[in-house]
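Left out: one protein chain. Kept in place: all the others.
And then chain A:
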Amino acid sequence: MASSTPPAPAAAPTEDKAAKPVLENPGSMDELHKACKDVFPVNFEGAKIMVNKGLSNHFQISHTLNMSSVTPSGYRFGATYVGTKQFSPTEAFPVLLGDIDPSGNLNANIIHQFSEQVRCKFVAQVQNSKFMASQFSADYRGRDFTSSLTMANIDLINDTGVIVGHYLQSVTPRVALGAELAYQYGAQVPGGQIAILSVAGKYKAPSYTVSGTVGAAGAHLCYWQKSSDQIQFGCELETNLRMQEAVGSVGYQVDLPKANLVFRGTVDSNWTVGAVLEKKLQPLPFTFALSGMLNHPKSQFRLGCGLIIG
């Protein structure tokens, strides 16, 4: 090509750059299956009332009442603070999130983006006045890759903990490949320490996404398809070699903006059928949610009904 057009050599490098596809950031490993997972309904049981109230532009509180015959009923109070540091129009940092119940069980999240590339997250869980779980993770988002390091339940006194490293790289505009290394050490682990490596891949087309994770413990495959503006399908296969079981499920999501309605349904290979209907009662600031789940072999039915105010 350079020989046919003499003045080309000067222009060739820029042309080469233009011809080379621009690789985008593949997103984080946690969000690998997100598109597919979002299609599946989150079923709940019993009655749920949630009141959200914004005290200012940055501060919001919520009250949640849970009434159920299976899980213990109770009240939770939540608070959210969103800071002023903005890197994209949709997100602002730092974010402080927490919720607590009357007996003092607390979940707390701190998320902060220090720069365009670095984001840190700290999660803590206190139960019966003991730190049940704590987790610190740091993400580095490069131009065409994301790497992250997570440290969970690090206990310096008893010398236990879990460390997980992720790396996800865009190979072509559509394909991203990555790996995950999880390392656990402590006295209760056989041999004192254990490391599990798994590989991940993702193929992203405009209307569908295929993603998968394969490791020694099992495989997890997801397929997401957008059929129209209103209908999305998700397909998931999860195998666990240690438990010797595999579960496949199909889900769908229907958005009806005219009716302010989102409907999600799923059927899986355990003969479990579930669906969640979410409807915004438009002139009022209410959202109504109805959940139904039926397990055929166990003849078990769970009905949930929720109202979110604000």
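Throughout what follows, a contact is a pair of C-beta atoms (placed from the backbone, for glycine too) under 8 Å apart; a residue touches a chain by one contact, two chains touch by 3 or more; residues count from 1.
Going forward, contacts and distances are computed from a predicted model.
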| item | value |
| --- | --- |
| Protein that the absent chain corresponds to, by UniProt name, given "LYR motif-containing protein 5A", "Acyl carrier protein", "Mitochondrial import receptor subunit TOM22 homolog" or "Signal peptidase complex catalytic subunit SEC11" | "Mitochondrial import receptor subunit TOM22 homolog" |
| Among A:108, A:219, A:290 or A:305, the residue in touch with the chain that has been omitted | A:290 |
| Contacting the left-out chain in the complete assembly, out of A:67, A:273 or A:305 | A:273 |
| Among A:44, A:93 or A:263, the residue in touch with the chain that has been omitted | A:263 |
| Chain A, residues in touch with the chain not shown (by the definition above) | 254, 256, 258-259, 261, 263, 265, 267, 271, 273-275, 277, 279, 290, 292-294, 296 |
